[in-house]
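All protein chains of the complex are present and in place, except for one that has been dropped.
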């Protein structure tokens, strides 16, 4: 069934029908589509644009279709070009030609974008909850095992000792900004487009505020062209998804490194690992690799839609049909990855002993040594040079900082005293970094407290069906 | 000069020095870099980490360097690898080895990202003002000439008559969302990273709140790893820029169409046009074409940075040096394009007669005809089919809707009465679309009033030096 | 069924099974997968690695599975994680534990990439034929109706008169380069990876040349790590697809313009158009809009895969599982768009009168006027300025070049003589551009002849099932 045959002499050819059809991917919007139609019909009835009786027949029919679709009992026809057409055809079969009155004062242009806005709002709510859940998983591990000392890296080289908790919490704050970004985006999705008609509004005395209220929108679009032609909310959602995935990809990379033999800081649960068809010994961190890989996918979705939108004149153009598949793919991928990562975090086994051993290595407290001298009044730049020389000599002699005697230290600078031997201890290095946001244990506690507040604000545990 | 030679036995080779250096592009951060250093030095003095005297010497020296750089009198050395090094070297030349105390309790890692955050906040403020200025330019034209009737298009085919004002205002609302997106982004840029040290905070008793206040940051980063390692604020800024450019590209496309001979709706000012070296008659809308083209550039910048960030382990990696050029390019391009578009809008000449003539064409009021029947009680779907047939017959007979007589209309449906001949007039079509956000003149007035409020909220006219 | 359970104590959780599984998208490789397995089994038999009897049982079993799958009678199990697993499970059910011998001397790593290489080679062949078909459609129209004069544009402004044939043929040469790019790519796909094992080759005395010959590969990969770990052939295919789509998007844009009321150069067949649910008069060029939009999709696919590959260490990583969906999407989209465009070109109706009228406008022969003066010895730059002035005066006086009298021309330059009135005629302008590749009719003939040769070289009409 088509909604537009009147002026045409002939039918599209088959490859064109297929090329044009969107039912295969927009049918997932059926709940939103029916909700939008019901709100519209209700409003048409209340404003007297159609009779109360007709409105009732339509809303009743739509409710039945919803039930049918929920139960998988609705029969789609190969000729339904999209979900809107399918619903309207179904309605006609149920209530006869009154179904045609549903189209009064609206167009597929404003209907389609309204469906999509409802869908995106719901997805944002789910994403916010899933982010909060991953934040909770990280915070829980940071609280229970976060005191373990591990090496901090820059340039993949050991830099300064940190704690596992500090490391895990850094992702909590990244994720909180991700959630905030989605929530900010939501205010720009939360605008009712319905009532914009094809592009110019409508001659019927519709009541858009009534529809907005019924559907849960806070605002009504101020300009009908803008209402049907823009998809910036899709771009923004995808950009937010790509940024979140980028964060996940960084953590995924670290998990892959940590679970390697070389690092050995953690073991991934078998539940999130797989093996090899040829190498019997393999246990691979597939969950993390897939998350890292799927980052490309979401970035690609964003790039696709930016390219689609570039240079499109107003108002609706068929190019915009490309909005849905890319959006759904980005949203589905992000939600799956968030769930997987929460599962991975909750089931990971950390090896505190390996971490601690790795931290006690490679001149990792050299900065503490320089700070020590700086405190005694030498400019930090000079202190840095002195310690650089100590390191150079140690490398040549194959020594560690703890192998250097006090006398030897004094040869480098008379300012070194006995307490220097304490300062270069890894544990002391961690404890002494008490600046706000630093790695000292009491700072970790503050971070955890702060995070609990953010998590509570962001959402609850996602329900199983979310 | 390098800040790190101590432990090295040899020097980098020349191609590596060049490959590694960032001074050519990060020198534009000199104001931010010096501000950050001055705030840091002031805090080191107030907290007693260095003496008040040293702090004073440092801040005084920095102020002189700022003056030198502002005046173009500072001599950069080919061996300065970045702006931080150049400033510290300059300071050393002015005040001797005390300069080295400036490095106490901080690292290039936290310093560089703090510089960048200050820069981005300032750019967001400029962008918001420039967006507001373009909104104002559009609103002014919508107010003064917006009543002109023009064809509205979907699929690049004439759809329904609209007004020039309605069309221009649609971009005002898009741009307002763009500005809102940047302002939301600002809350995530507005976080002090300084004090995160290299990655783990510092052992010195620094006062980060003091520094934040001095530099105008509202928050202090909660986790030092996150503070130095993330660039999500860069990604978000670029995504916002790409979305805004996408809006500009759509308007640019329309300007190119409107100024073509075929449309002829507008003439671009010679001030924003160029000619041809071979074809003496050409006057090309280069300004709009360049804006459309530069959309690719900003999208590319975003893609670049998403790729850079993908899969980077914590904390700082040298890859992040790539953040600046892409960011600067995106920001500079966006600001230029916003200015150009404001200039284009203010100097465009509209041809209301051509628009009006174009609107009175191609069965553009066929929807009104269908609405007419629907009001009389026929389901809209049936009305749509009837009007589709009228159009089909007209196409065959080469007639327009206004060529059809009342009797002929009645042949299609007995519901047609004399007033149908009024309904199909273009002007009536516009006037009757009084739904909220519709094209009717009084709706345009509301839009303009609303826009004036938004513009006032978004910013003032950008100052010449912005 | 899994191919790797042995060393595991527990099973993956359900969301992980789903996240990990690739059967939903890699099942389309079943023909390639079975062909690869059959060639492998045959080789194992011939080299005596397994018995001839076992080899025969395996190849027979595989053939049956192929038939089952072709007929849709093969039952996939939800626990089959990919097509390789499904086939091996099916084989086991048919021939018992001998099926397990198929895994001798190979790995999923080399098998999966070999399947994909076969698939891509086949897709390249199809794409080359489809491109040739579109080239043929364009050349046919250029031959039959190409003499029609139309305006040539630069900057969307009328520049010089050209012919429809010349315009259509420009796409033929673009498409020929697109085909050449794919064919060059094919030489880098046409490399047998099988025999690379998991990453290091195998201890079994396999004969890779035998397998290559059986499967139609010309070369065998020289290094086993490279053989399993690289997907540059996927990137190259996608880049070629994105470039081809970019060409199609340009033609699509032109079709959208040409079928607008403002241009009116062509009418799109109803077979490739659609209508509106609200506006009964609409006939929209959806086919072209979708092609233009889908360009973004293919660009996004390429960006996805470039991001996936960035920074992946050797050899196989699970991230590479992302190669297939993006590749399939890019290839399917490109093939559909090529077919659609060929259909559109073959059914388009050109309006030669509208084109010709549009060409006779807007000082379109001003260059001829400047050339005229240049021939008489004035430097072209001076001639350009004189004609620029003529145009300026004409614009002020609202005249066209053909309205200017000989005497008036002489006022601008004494070099103008009677024949200038011929030179400014549009038809003469076209005829006189006889430089190689120019718009003169005889040059068009040469182009058509050349194109016929290229089309013959690139492929035949694609079979309906291609």
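Note that the chains are named A, B and C in the order they appear, and that numbering of residues resets to 1 at the start of each chain.
Here is the rule we go by: a residue touches a chain if its C-beta (ideal position, glycine included) is under 8 Å from a C-beta of that chain, and two chains touch if they have at least 3 such contacts.
Predicted model only: the values in this text are computed from it and were never measured.
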> Just one of C:67, C:144, C:381 or C:402 touches the chain that is missing; which is it?
Replying inline: C:381
> Which of C:59, C:284, C:307 or C:356 touches the chain that is not shown?
Replying inline: C:307
>> With the missing chain put back, one of A:210, A:257 or A:415 would touch it. Which one?
In response: A:257
> In the complete assembly, which of B:183, B:340 or B:436 touches the absent chain?
Replying inline: B:340
>> For the chain not shown, which residue from A:96, A:216, A:280 or A:377 touches it across the whole complex?
In response: A:280
> Among B:51, B:122 or B:317, which one is in touch with the chain left out?
Replying inline: B:317
> Which chain A residues touch the hidden chain?
Replying inline: 154-160, 256-257, 259-263, 275-286, 289, 303, 306-307, 310-311, 358, 361-364, 366-367, 369-370, 384-385, 387-388, 390-391
>> Under the stated touch rule, tell me which residues of chain B contact the chain that is not displayed.
In response: 2-13, 15-16, 19-20, 84, 103, 106-109, 197-198, 269-284, 286-287, 289-290, 292-297, 299-310, 317-322, 325-326, 336, 339-340, 343
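Keep this in mind: only the chains that are shown with their structure count from here on.
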> Roughly how many whole angstrom separate the Cα centroids of chain A and chain B?
Replying inline: 23
> What is the distance in Å between the mean C-alpha positions of chain A and chain C?
Replying inline: 33
>> At least two partner chains per residue is the criterion; list those residues in chain C.
In response: 275-284, 286, 289, 303, 306-307, 310
